[in-house]
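Contents: one structure, followed by commentary.
Every protein chain but one is kept in place in this view of the complex.
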Amino acid sequence: MNSLRHHAPYIRHPESSRTVMSDAVIALVPLYFMSYFYYGSRVLFVGAFSALLCLACDWACNYLLYRRINFRDLSALVTGIIISMLMPPTIDFYVVAAACLFAILVTKAPFGGTGHNVFNPAAAGLAFATLCWSSKMFQYVQPLQKLPFTIDESVSILQGPTATLKLGGIPRLGLTELLLGNFPGTIGSTYTLIIFACLIYLIARNAAKWYLTLSYLIPVALLSAVNHPYGVDPLESIANEMFAGSLFFVSVYLLNDPVTTPKYRIARILYGFSAGLMTMFFRYNSPFELSAVFAILLMNALSPAFDCFCEWLMPKLQTATEKGGTNE
Amino acid sequence: MNLTLVRKYNKLLRKTDGILLHNPLLTLGLALPLAIIPSYGLIGTAAVSVAMLVCFVPTVFLSGLIGNRLPLWLRVVVYPVVSCLLLIPARYLVQNISPLIFDTIGVYFSLICVNSLLMYSIEKVQNKKPVAVLTFALRQWLGACLIAFLCGAIRELLANGSLWGFVILKDLPRLPVAQMALGGFILFGFLAALCRLIHRLILSFSLKAGSNLPQSSTERGEAGK
Partner (left out) sequence: MSFFDWLTTGSSHGILLEQEKEPALSKPFLPFLSSVSLQTQPFSHGYDLSKPLSKAQLSHIAALAHIIDERDGKPLSQKLDSCTKQSIDFLCADAIDDEPYVSSQLNPLLHCRTEIVTALNWLADAFEAKHRFIAVYKNMSSLDTKIPASIESVEVRRMEGRYPMEIRAFRNLGKNTLIIGSAALLHLYRAVTEGRVQTTSFITVAGNCVTNPCNLEVTIGTSVDQVLERCGLSREPSCLIEGGAMHGILIQNPLHTMVRADTRSILAFHIDRQEQLYNCIGCGRCIEACPSGLNPHKLYRCVTTNHAQKAISLGLHNCIGCSTCSYVCPSRLDLAYTITKGKQKFPNAKD
């Protein structure tokens, strides 16, 4: 009658890997509209280029390594979109291509493809591009202008507010500007309000964990409130640190990547907390503005260690709570 | 199945033990920091290779001569010290290659005295004859140097488009990341994977060469390298 392999649960939850990844895509696409509104059609080409290149690369790798090509696997698409989101609008196409190729060919395929990668491919690709072309990666432009397809001298290059913060200055951005992303910045990571709405969508769809994002943002907020520059309100300092750069975007999309985070909840909280501390450490001590991505990469390497720590901790906690229960 | 081809290939591997088979860098992963950081270009690689020839080979030879007469805990201390002493003549040799190289690479020259390759070789040659010890040390040195030179050439070409300081490729895009430690590690990883691929290709090719039987594909060899 049938020769399919059928094992015990004969009914399955409608959610699949495809829906998990397509949720991320759905949460990322609104940022394209906003960037089109701010920078014109060039950013759409950058986004489409990186997304398609990542997908094509992934399929090509699977073909070369004799793995089954799965056209329903969208994780490479998410990688490509995130890479394009964290690039400046004036970026050259070959930088995007190099970041995408590094992400898929070096960080993803050799480790075993989807689900086996140790490092987040998008973060690794961005880190690679930042190391290679650090001058090009931070050339921002004033929003609300139509960018030409080829960047020439007519486009005036500006520094982003994160660079000002890095040098010890004060960006002096209003709250409205910070929330709407109306300042020189990357293609997709400055629209705080929209990212927040997407975060709520992702949490509702169980694709992002609220405690992970929160545990990442708390140390960042604490440190920036304590360590604010002279003459700046602590709250303003927090807003500048979190919303002026790519930090909030990273905390929503890169941190919640299911493959590279630890699996237990307490391990996730520790992971987020230490990633936040690391981000601030890199913010104060690294030569690049893009500190969050490097912190996430470092923590990705440690995430199995967090899981092991949690496995070691759980029996101890259990006995402790049982003892506490009997004493009462 | 063509066994003569396989036999020839295995014979070649055995003859080049240390260079192709059991390469200290690619298959054993020894002395990785030593090989990766200075091999940003050909000059650095050459300097480290010369220093290794002066420090590493005589120390291993000495340990082969003395053999078991020293206890284990003393061996671990004595041979690095001997190697350190040999670093003094090595410095004068290296200055002929490039006058500044000893100061720019700095600590990695001292690392030659206490790296994992040295420890591995010392323990490996305990019960061997002096000639065998000398060839063993030379093979290890040669295997490490070949890979380091290959790596250094690729990295210098990618980063500056030059070899030994002379610009060869002028108009190609540069990859500055190739000269960082990150690039070195990734390159080493891919080289190791490439070696395994070549090994498997040769084996499967020589297994299939004699016959057209489809069954030989199941016996793809994974042993060896």
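Should a chain be cited, it is by its letter among A and B, assigned in written order, with residues numbered from 1 in that chain.
Following the convention adopted for this analysis, a residue touches a chain if its C-beta (ideal position, glycine included) is under 8 Å from a C-beta of that chain, and two chains touch if they have at least 3 such contacts.
Please read all numbers here as calculations on a predicted model, not as lab measurements.
Engineer: Missing chain touches which shown chains?
Structural biologist: If we consider the entire complex, the absent chain touches A.
Engineer: Tell me which of A:17, A:142 or A:286 is the one touching the absent chain.
Structural biologist: Answer from the full complex: A:17 touches the omitted chain.
Engineer: For the chain that's not shown, point to the residue among A:47, A:80 or A:113 touching it.
Structural biologist: Of all options in A:47, A:80 or A:113, contact with the hidden chain holds for A:113.
Engineer: Residues on chain A that touch the omitted chain in the whole complex?
Structural biologist: These residues of chain A touch the chain that is not shown: 1-2, 4-13, 15-20, 68, 70, 72-73, 75, 112-116, 206, 258-261, 263-266, 268-269, 310-311, 313-314, 317-318, 321.
Everything below uses one rule, namely that only the chains that are shown with their structure count from here on.
Engineer: Enumerate the contact residues on chain A facing chain B in the complex.
Structural biologist: Contacts found on chain A: 94, 106, 110, 128, 131-132.
Engineer: Tell me, which parts of chain B touch chain A in their complex?
Structural biologist: 173, 175-177, 180, 182, 186, 189-190, 193
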